[in-house]
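Got a structure for you, questions after.
With one protein chain held back, the other chains of the complex are shown just where they sit.
Chains: A and B, in written order; residue numbering restarts at 1 for each.
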Amino acid sequence: MAHRIETGVERQPSLQIEIDGVAVRVHPGETVAAALLLAGREHCYTTRDGEPRSLFCNMGSCFECLVAVSVPGEAREPRWRRACMTPVSEGMRVRTGKCLQETL
Amino acid sequence: MRPVDLAIVGAGPAGMAAALTAVAHGLRVVVIDEQQQAGGQILRQPPAAIRVRNWLRDRVYRRQQQLLQRAQQDSRIEWCWQTTVLGFLDRDPHDPASQRLWLHGPGGTSELAARSVLVAAGCHDLAVPFPGWNLPGVMAAGGLQAMVKSQQLVPGERFVFAGSHPLQLIVADQIRRGGGEVAAVLFAQPLGAMLGVRKRPLLMLRHLGKLLHIGGVMWRLWRAGIPVRFGSTVVAAEGERQLAAVRVARLRDGVFEPEQTREDIACDHLGVCYSFLVASELPRQAGAAVSWSAERGGWIVDVDGWQRSSVAGLYAAGETTGVAGADVAREEGELAALAVLQDQGVLDAAQAEKLAAPVRRRLSSLGEFAAVLAQISLPPWGVFEQLLTDSTTLCKCQGISVGEFGGLLQEHSTIATANSAKLRSRTGMGLCQGRYCGYFVTRLLARHNEISAAEVGPFSARSPVKPVPIADILARERELG
Partner (left out) sequence: MHSCDVAIIGGGLIGCAAAFYLTRLGKRVIVLESDALNGGASGRNAGSLHFQLEYRLLEYQEQLQDHIAHLVPFTRRAIEQWRGLETLLGEDLELVMHGGIMVAETADQLQRLQQKYEFETRHGMQLELLSRSELRARAPYLDDRVQGALYCADEGHCNPRYLTLAYARAAQRLGAVFHTGSRVHSVQRLRHEWALATVASVAGDAEHGGRADYRCDTILNAAGAWAADVGRLAGVHLPIFPVGLTMNVTEEAPPLVGHLVQHVGRRLSMKQVREGNLLIGGGWSARLPELTGTGSAAARPLYRSVCGNLATAAEVVPALRKLHLLRTWTGVTGVTADQLPLLGEVPQLPRYFVAAGGSGFTFGPTYAELISQLIAAGETAYPIAPFSPARFSHINMFMREAGH
């Protein structure tokens, strides 16, 4: 499992997000990708052939870390977002493993 | 809309250096980047909310750190964060000399007019396909490194690195220092090939700092008992929905040794680190000429001695013009800014040449080193060819295997260009727009038809170069009325 480097690092008080219905504590400034690694849920989306896709480039280029994200106060329906480019926010809900052709 | 003088795509070393030089001469400069802060991938900073003492204090980062400090403290530079440049729009008929960029930021999409545009969009890892590479846990080494650098997170427990670029030593060391276990670092090429650099003693001396840095890293890995092997690589990733082990084969004369001599190494994350591909899609979409370089990142943007592309008003610097590292990028950025100043009439030719002279001197030495590094950091094509087995996924976005692609080439002997291959096979039509598979499509097609990469050509780059929510485009449309 992934871990945070604590030595020499100051983080702000944690906030709560939900990954596949499970509450996860994260810190401001962390990305959804970091939260997925910490939660051990790296399978981001599923191709139409049923194959998993997951974090790869971690720099917004490959689009393999798409997850369904809903943010309180934004659109009611979840949106596909790149986990590596999306900072966490309080109350955010993340769904992993969905197929791009599924209705969100 | 009054155009800005210079729009710079990418806030890495090239972009920062260009911005500093341009604002120093009075230009209005906007720097656009997808990240939240300056630095690019080499100095991928932690977000403001995560404070790190002694962040990237190794000597080798010192000059880049100084550049970063100067750029961040310069209040004349306008920054545009979390913003993707989706493409070059059709020119404004009332101002045909300017470029119009299509931006996508937190507020939706918008237009930006600029008298000149510098694309310094960097590069991304060359993702070499091999059996099982789509298992969660297989990542680009650069992606693992960015987790450590900017998120201060060790993204797993036990790591293997495999590839051919010395960067993997540095990432392995950073993972180790963060408390991760590194099971092995594997170089596909023999040690002798890496040591080719020793035949250039003067060059080595001039770039001693970098070599000492690598030496120090190797020393620390050795002391920690981490095996660094040459002439072997990962030939398959194994696991059920998550990486559990990698299969390692030794190479003899460039050929994988037989099945029974292979070995499994348990790990939950693999960093793939062969080389890098340039991000040239924006200049290509704008119509800039490109050339093929297998070692320096695929389709690289053609520039003249002043970093001018073949399109008037469009400049390119840094990795976009061929992977050569952050030091070269910084110098090229400065040179590009001098060209813009000259082309916009701020500097005359003599002034620009005078300011460019020291930049060119530094570049010539740095460029030489980068060329040697690029050469020793890419294994022969045969290594990739053995990894690209028929069942290996070639295009991850569309789920197309090497075998399926080859089958189509067999069936359709008239397919000769990357574009015709794309149209028939869907490779390169997915979410990443061919950024990852394009390199291999080009090489496989060239090989199949026994033609040159130049004849195969690149995929046509289309705007938006990254997918954009339609709702974000329509928000803007309402504004336009």
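In this text, contacts are C-beta pairs under 8 Å (C-beta built on N, C-alpha and C of every residue); 3 or more make two chains touch, one makes a residue touch a chain.
Note that the structure is predicted; figures quoted are calculated from it, not measured.
*Asks:* Which one touches the absent chain: B:Gly26, B:Gly179, B:Gly287 or B:Pro380?
*Replies:* B:Gly287
*Asks:* Mind listing the chain A residues that contact the chain we can't see here?
*Replies:* 48, 77, 79-80, 100-104
*Asks:* Contacts of chain B with the missing chain: which residues?
*Replies:* 87-91, 100, 102, 111, 284-290, 311, 411-420, 423-424, 426, 429, 431, 433, 449-451, 454-464, 467-471, 473-474, 476-477, 480
Everything below uses one rule, namely that only the chains that are shown with their structure count from here on.
*Asks:* Could you pull out which chain B residues touch chain A in their complex?
*Replies:* 34, 36, 41, 44, 46-54, 82, 84, 124-125, 127, 134-140, 142-144, 146-148, 151-157, 178-179, 241-242, 279, 393, 396-397, 399, 430-432, 435-436, 466-467, 469, 471
*Asks:* Considering the complex alone, what residue numbers of chain A touch chain B?
*Replies:* Interface residues on the chain A side: 1-5, 8-12, 27-31, 33-34, 37-38, 42-44, 47-49, 51-64, 66, 75, 79, 84-85, 87.
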